[in-house]
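Of the protein chains in this complex, one is absent; all others appear in place.
Labels run A, B and C following the written order; every chain starts at residue 1.
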């Protein structure tokens, strides 16, 4: 509702350079497809940049993260190559209020696993399943204007048990041709930050070109963005003098 | 963990007397099948009685409800025939700590709708879908020893959007042959009472004879049962004198 | 983020006409004070009207409710005088996506109790307690820019146990001079609608003139507002033909 949302789309950008099928689906890399979709849906509302694993500090030096309102994360083959220092930096920024959108195989990224505290494992099958993404919380802003269901004609199967903490808000549940199900759109709140995990987005099916999926991502950017920080101070454990709040005026 | 759990299985007991298919599936009525399953799984741990719509006060006079630790509810065609007085009595008992298990088409019962505050509508299709019931919370006592998934070869389809409040604990999610999904095992806490909704149980498929389904119901009885009431007093709005808690000794 | 939010502030408007203290605190009625606060904080973002119990259909005929994005509710002495027809209408509008903000003694309004399904009772003491309102979810948009804590120097005490369903999002917890606590800022999602209960706002303390409280209400209007309805259809139970979703194109 105010100002421009500064988005950074991060991609490890490996599989599109190695596998012909992935390159065919995403010739410019998945990050550019996602960025284009966000610009298309959100227009002047966002300023989108991209960053990749092979850049210095993976394209996420402090000034970039400090100027990022919402970070989008796509990773797959190279989770272990992401430096712990960058992971710690992203983690701290989320707790301080930066939004985070984790996509597809990013469920096993260090960033996501560290924030969740669980294994984040799930079951999968790389065939051509049809995935249907159903809304289970129509009051949620991320569901606004989204088809019920989104139909993804061919996709990798991801299914339960998905070892995540119980989502603070469960927005989407998917089914697959084999009969499996997945909690596929999950919100988490950590510190001052909001996190959204969304499972669609395999590298060889051009899922991010689907309008329904793009709409979810655009909504998620709006939802994850904090236009104004909470006044509350997140400090290291702080000794409070008796009656510390006195004299602060309240309101 | 102590004492016998007193269970009352309530059934409107209409469709089994009217439709030949339902009578074939449940010749003694659905309530007797459920009761037999609970006795088989829980043995001396439970004392199970049944009650039906056509009995005086629908078989739920105050002395019966007062001596019920967990009430199981199956209704389908005759929700409107349940008297408001009995609904109010059940509602009050749940808030005071009685457990409640609502099954299948009971999602539209007055008892459930009143406790939820929403329409409780869902989508349905009466064909022969295969339903798979997947566990999404393996830490939950209702999931203990339950197959992942429970396979129900032929069943009515129930699907999202299911207009319920967000479950306090989501234990199971089902898929159907048509690709639909349902939050099929949902826990709610209201006042001192615990409520579990479980969707399997159509009247013409002998679902309650399946061991996996029986196990869920047995677990749900244990979970919904409060062996000892909370000491907290649920009163009508109560004026508290300043420092009312002083002199109560605390602990 | 787009368009003007149409707000209706409803007040039973009895106590300010009967009790001198309440009239002194709110000479124009509580509804006008709240409306003025919202206009001050949200400016062109909102169009605010008011409605009161003594108007025809309590000022909430269908055309008004149909043109209301967020309804604010303040009631105290006359809950029973609100007609069931208006309650049913408000209830239906919330499930269809209208936002609802329930204030202070509105916890016992028919509208709120019906949506919650519980007694909504709590403990209270009408003395001059100091209330401190603490943020427990700094990621929540309703907490943005809100002091931690809000200090209300003199206020009625409301405390636990507050017999509500577990809030979907708990934003504020209050303490009182006597040592009591209350979950004082609670979000609920029902159908397509979002509901926020906020306990501050006794009729004889000019709480709604405090900037911190006004900020909470302004944030809550933004949060409860759905700029675009979900595409999902909330119908009466609907029989779905096999494969009903085919040919709908998805996205």
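Rule of thumb we're sticking to: contacts are C-beta pairs under 8 Å (C-beta built on N, C-alpha and C of every residue); 3 or more make two chains touch, one makes a residue touch a chain.
From a predicted model like this one, the values you see are computed outputs, not experimental measurements.
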Problem set entry | Partners of the unshown chain among those that are drawn | A, B, C
Problem set entry | Among A:5, A:46 or A:122, the residue in touch with the chain that has been omitted | A:122
Exercise. Which of these, B:7, B:90, B:115 or B:150, touches the one chain of the complex that we don't see?
Worked result: B:150
Problem set entry | On subunit A, residues whose C-beta touches the chain left out of the figure | 95, 108, 114-119, 121-127, 157, 159, 161, 163, 165-166, 168, 178-180, 188-191, 232, 234-245
For this session: Determine and list the subunit C residues touching the chain excluded from the picture.
Result: 130, 132, 134-138, 148-149, 159-162, 166, 169-170, 173-177, 179-181, 183
Exercise. Residues of subunit B in contact with the chain that isn't shown?
Worked result: 1, 45, 97, 132, 135, 137-141, 143-153, 168-169, 189-194, 210-213, 215, 222, 226-234, 245, 248-251
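Here, only the chains that are shown with their structure count from here on.
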For this session: Name the graph shape formed by the protein chains and their touching pairs; answer line, ring, star, complete or other.
Result: complete
Exercise. At the place where copies subunit A and subunit B touch, is the share of residue numbers found on both sides over half (same) or under half (different)?
Worked result: same
Exercise. Centre to centre, by mean C-alpha position, how many angstrom separate subunit B and subunit C?
Worked result: 31
For this session: Please compute the C-alpha centroid of subunit A, do the same for subunit B, then give the distance between them in whole Å.
Result: 37
Exercise. Can you list the residues of subunit A that touch 2 or more other chains?
Worked result: 132, 135, 137-138, 148-149, 169
